[in-house]
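Before we start, here is the structure in question, set down as C-alpha cells.
As you look at this complex, bear in mind that one protein chain is not there, while each of the others sits in place.
Chain lettering (A, B and C) follows the sequence in which the chains are written, and residue indices restart at 1 in each chain.
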C-alpha cells in the first residue's frame, strides 16, 4: 500500500539516502509541530498515550486534564486567543464524545482547533472493538474537516490539511481519527510524505468601490455608531479599530466578547447608553460583530427601522444575515481598517473630516450616559 | 393548527366538558409521569427550568447536577438498573452536547434513557438564536428515536413514543427537542391529545424446535460453559440463570458487568480459570453476553476452534456476530430460561439429566482453579 | 497489515498448504455467492467494472441497467419477493447517490438489499479524487449497516455481516464501500479470512400466555376483522394466513401490498366494504400490516374508538405504534400462525369454535358488500 501511495500521491526528491525507523506517534507529533502547534490538552489512555509522550518530545506543551470536556474548551480558547489551533487529544469512543462540547463552541464561534482521537484498530473495524464508534461521523457536525487517517505515510498530509482548514476563514474545528494500529506501528522516515509548513491565511482587501461607498455612508450619517465585536480581537485588529474610532470621533459600544478591544471607560464609549445607541443610530458599522441574538437580530424595536448597516466580514454566511446591510464588505477586517485609515492619512481632504462632537447625537448619547450612570450609582 | 391536528391525528371522546389552562412545562411533566418516569437528572436554565419545577410537582424526583455529562450518565444507570428510563434534562446547545456522553453509553449498551433538551423558539429558527444548534441531528447518532416537538397538543404522543422506543428491545435512547416557546405557552387540557399508559414490553419465546436443539447440544457437550453477561441482570433473569446453572451443574463465568448475578465464590464458578475455560469449552451458552472485545470476539486462539456457541438474545444484531453460533434463539432471556427449566421439571427424564460432576472437564477446571488460586495467594 | 489482522481477528486452521493469487473483485464476488446472492443489478464503470465480471464468473446473474436509480429499485424488489437480498452495484459518487432511491424504499419497507459502491482509492483520500464523496455517511440514513472495506483479507467478514444485517429482522439495507485499490489489488487465497455461510434467520415464537390471550380476545369479539398486510407475503406465511382465516371463518381485507395473499374474491373477503369494516370492527388482527397512513393511523373516525387491536410483528418499533394494541406479540408471523392453528387442531374444544357465520356483523358486512357492488356496477 505504501508504494502505490507514493507513486500516485506523493513525492520526495529531496529525501536523505537513509531514513530512520520511527513510531507512528512520533510521526504525528512532528507533523503537528511542523505546522505550528504549541499546545495540546488531553486525557491519555489507550491508544493515544504514546502521542502525548511524542508531543512532549517534539516540544509541544502537553497539559493533562481530568475530563475531555474541559480539555476541549481549553484548546478552543487557545485558538481564539492566539489564532493558532491547539490540539485536544482524546481516547476513543467516550473520549471523543466528551470533547464535542468544546468542538461545538469552537465551530459555532469560528475558532481554530484540532481534535485528535484514538480509535479502534483498522483490522478490528465493525467487530465491536474496545470503544468502537463511528467517530468521524460523530465529529462531522462539529467540524470543517474530519477524516480517518488510513496510512502512516500520509500523516503529514492529513495534519497540514486539518490545520489549514482550521485556521483559514471561516476558522473552525478539524478532526483527525487515529486508528490505534497507526499510533503503534513504525515506519522509515524516508517513506513519510513530506509537506511544507503552512502559510499565513490570505487577507482579502476591500475594492476601491467598496471603500468609496463606505466613506459616503459614514459621512452622510447623522447618528453613526460603531459596534466592536470579538472579530476585532480574533482578527488582531485592535489597534486599527481604536485608531479608526478615534480618528473619526465615533461613538462605539462593545459586545460582551468585544470588550477589552477599547477600554469601556474610553471617552467615546457609549456602552452605558447601549439601548438608546442601538435604537437611534442611523448608521451602524459592525466591526467583527454578528447580528444574532446578542444584538437582537438587528430587528425593531431594538434598532432604528431606517438604520443603515455596514459590515466588514470575511465569512459570507454573515453578510446581510437577518437584516440587509447597506454595505457588506467581504474582506479581512484588519486589512480593510488599514485601507480606511491609510486613505484618510494620504488624502488631505479626508483627514479634515471627522464626526462632529457638537452634534445632537452626541448630546443625546451623553445625556443618556449621565442619567444611566446616576441611576446605577444610586443602587 | 390545533384544530387541524385534532381532526387528522387524534380524538378524545371521553373528555371532560371543561378543561383547565395549563402551561407547556406541566403538560410535558404529566406526560412523563403518566408513562412511568420516576427520576429526572439535569442542569436547569433557559428554557427548561420550568420543566424541572413541573416535574417535581408531578412527583418525579428531580436531581440537580453540576454538568450535563454526569446527569446523562446518572440517567443511563437508572435505566440499566430499573429497566425504566430516567430523564436527562438539559438546556439548549452545549447543554445537549454535554449530555451526549451518557447517551452514547446508553445507546451502545442498549439501556433505556430519555433526553429532553430545550431549544430555541420556533419563530427564531435559523436566525442565530441563543445557543441555536441542529439538536435533533446532533442527537441522531445516539438515539433510537429523536424528534422536535412541534405542538403542545401532541406532547403526550411524543412522550409515549419516546419512552416506548426507549424500553422496547433493543432498548436505547430517545431524544425530545423542546422549543422554548412550547415550554412557556399554555393550553386548555381538553386540547391535549390523550394517550394511554405504555404496556410492558413483549416477551418472545423459544419455539419447540429451538428448545429441542438446545437440549441436544447441551447434552452432547463434553465441556460445556455458561457465560453470564449483563443481559441476565438487565433482563431480570438472575433467578432463572442461577436455577439453570445449578440444575444442570454447569461451570460458569461472568463478564465484568455480569458479576453479581451469581456469587463469584459459587461452587460452580470457574471465573478464576477464565482463560482455560474459554479456550477449552466445546459448548458455550451465552446468557446475555456479546462476543465483542470483552470476550476476544469469540476468536482463536482464545476460543476452541470447534466450540459450539448457543445464544439467547432478543436483538438480532448480535446473533452470529463475529462467530457463527450453532444455535441462536431470538427471544427474551428470562422467558426462554423459564421454558427450559419448566420443561426439565415437567419431564421426568430431563430432570434426571445433569452435567456429570466427575468428568475430565470438571477435573481440569478444578485443577486450574486451585493452581491459579495458589499463584495469586503467593503475591 | 495483513499479518496483524490475522493474529487479532481471524484464524485459518483448515487452510490449504498453497493458495492461489486472486484479484480483489473475485474475492468480493465469491464472498457474495457464498452468502447466497443470486442477482446483481448495476451500472458499471470505474472502479467496479471488474466486480461485475467476477460476479458473472461466480454464477451471479448480473443485469446491467441504464440508471442506478432503476437498478436500486430492481434489487429492492428481489429482496421483497425472495427474502434474500440482491446486490445493487454502482460506481463512486453520483453512482451511489442515484441508488439512494431504492435504498430508501427498501430500508423504510424493511426489504433486504445490498449496495456495493466503488469509491476512491485509499491513498487518495481527502485529495479531491475522481468523484470522491463521503459515501458511507451518504448511505447511513438508508442503511442498517454501512462500512468502508479497509482490507482485502476481511472482505468475507464484511460481506457476511452485510447480508446477515440485511436479512435478519428488521430486514433492510446494507452498504459496502469498496475503494478502487481494493478491487484491483490481488491476494493469496490463503490470506483471505474464511467465513461460514449464513444461517436462516431465527423465528421467535409466541409464549403460552400470549397465545391464551389471543384466543380469549378473538372468541370474545363480536365483530372481528383480519387485516392482511404485506408481511404475510414477505414472511412466507400466505398458507398459514389463509388457513387461519378459513378455519375461524373470519372476515378479512388486504392492504394494497397485502393483496394476492388471498384472492380478493374469496368468500370471506370484505375488501369491498373496507370503510365499514374498519370503522365497526371491535377486534382487528393485524397480520403483517402497520397502522400508518395506509390504515389511517388506526385513528377515529376511521376506526371504532373501542376496537381491540392484536398485532403479530417481529419489529418492536411497530408494536403499539400510534394506537395501543390490546395484545402485541413480538414473534415471527408464520411461526405464530402455525402455533395458533396447531393448537386448534390438537385441542378438540378449540376446533369446534369458529366465528359464527350467522352474526349481525356478517349480516352488516354482507349488506354493505352488496350495496357497494351495486353502486360500482352502475358506473
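As a convention for this text, contacts are C-beta pairs under 8 Å (C-beta built on N, C-alpha and C of every residue); 3 or more make two chains touch, one makes a residue touch a chain.
None of the values given here were measured: they were computed from a predicted structure.
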Task: Residue among A:147, A:287 or A:331 touching the omitted chain - done: A:331
Open item on the list: Can you say which of C:58, C:191 or C:321 touches the chain missing from this structure?
Closed with: C:321
Task: Of C:97, C:237 or C:369, the residue in touch with the unshown chain - done: C:97
Task: Interface with the unshown chain - residue positions in subunit C - done: 67, 69, 93-94, 97-98, 100-101, 104-105, 108, 124, 127-130, 132-134, 137-138, 141, 290-293, 297, 321-322
Open item on the list: Touching residues of subunit B against the unshown chain: what are they?
Closed with: 1, 4-5, 8-9, 121-127, 136-137, 140, 147, 150-151, 153-154, 157-158, 161, 181
Open item on the list: Could you pull out which residues of subunit A are in touch with the chain that's been left out?
Closed with: 8-11, 13, 161, 164-165, 168-169, 196, 198-199, 201-208, 210, 297, 299-301, 305, 316-317, 319-321, 324, 328-331, 335
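One rule holds in what follows: only the chains that are shown with their structure count from here on.
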- [ ] Determine, using the mean of C-alpha atoms as each chain's centre, which chain is farthest from subunit B.
- [x] A
Task: Chain whose Cα mean lies nearest the overall Cα mean - done: B
Open item on the list: Based only on mean CA positions, could you tell me how far subunit B sits from subunit C in angstrom?
Closed with: 25
Task: Euclidean distance of C-alpha centroids - subunit A vs subunit C, Å - done: 48
- [ ] Could you list the positions in subunit B whose residues touch two or more of the other chains?
- [x] 297, 321
